[in-house]
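Contents: one structure, followed by commentary.
In this view, the complex is presented without one of its protein chains, the others remaining in place.
Moving on to chain A:
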Amino acid sequence: MNCRSEVLEVTVEARQVEEAMLALLHTILLHRSTGKFHYKKEGTYSIGTVGTLDIDCDFIDFTFVRVSSEELDRVIRKAVSEFKDALSNSGSDGMGQISLEFYQKKKSRWPFSDECIPWEVWSIKVNVVNLANEQERQICREKVGEKLGEKVINVVEVINRHEYLPKMPTQSEVDNVFDTSLKDVQPYLYKITFQITDSLGTSVSTTMRRLIKDTLAL
């Protein structure tokens, strides 16, 4: 199958990077998470309940909704914080990209390891700017808030096309489709990676590939 790929671009100030990334990643994950599956006899299952939480941003005039799961929030925050550090340490002109990839595992026979087949990739391109004075920062707060609103509408538009989604798995297959490690919610299997673009625009001067969700460990 073809992997669906979506690109979102934002221009933010350095201190807004974290919240902007959290807002977009959490919005995507809200739509790509379900409640925990509880398999019963006869192959049926019931689904737990997903709660939601409003988060106000401190540096942006924006509020986003995320899944009510502290564990998931911690994982995402960790990834975003690494991305932010990489951006600020890179010495480049502040361009980078963070990607959220949803994939399925396909079991292969020994000695081949499992394949990870992505079915949806969201890439968020970030462009960091420096602002000179407080007035510009205030305008930036509002502008970035509006932009993020537009991005959320874009995300919702894509998701509501209801294109390919992995089939609901049987009990034995659930770990090939969903991340079952969290206590309270169950997102589709995902991984977050990022790249920092150097000033020449090429994507590898320091390419850092961090597998936050490494399910390949055998």
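Here is the rule we use: contacts are C-beta pairs under 8 Å (C-beta built on N, C-alpha and C of every residue); 3 or more make two chains touch, one makes a residue touch a chain; residues count from 1.
Please note the rule applied: contacts and distances are computed from a predicted model.
Comparing "Acyl-coenzyme A oxidase", "Autophagy-related protein 13", "SERINE/THREONINE-PROTEIN KINASE RIO" or "Partitioning defective 6 homolog beta-like" against the UniProt entry of the hidden chain yields the protein name "Autophagy-related protein 13". Note on the undisplayed chain: of the listed residues A:31, A:77, A:105 or A:125, the one touching it is A:31.
Only one residue from A:56, A:85 or A:115 touches the chain missing from this view: A:56. Even with one chain removed from view, chain A keeps its contact list with that chain: residues 27, 30-31, 34-36, 38, 46-54, 56, 61, 63-65, 67-69, 149, 152-153, 155-157, 159-160, 162, 168, 183-185.
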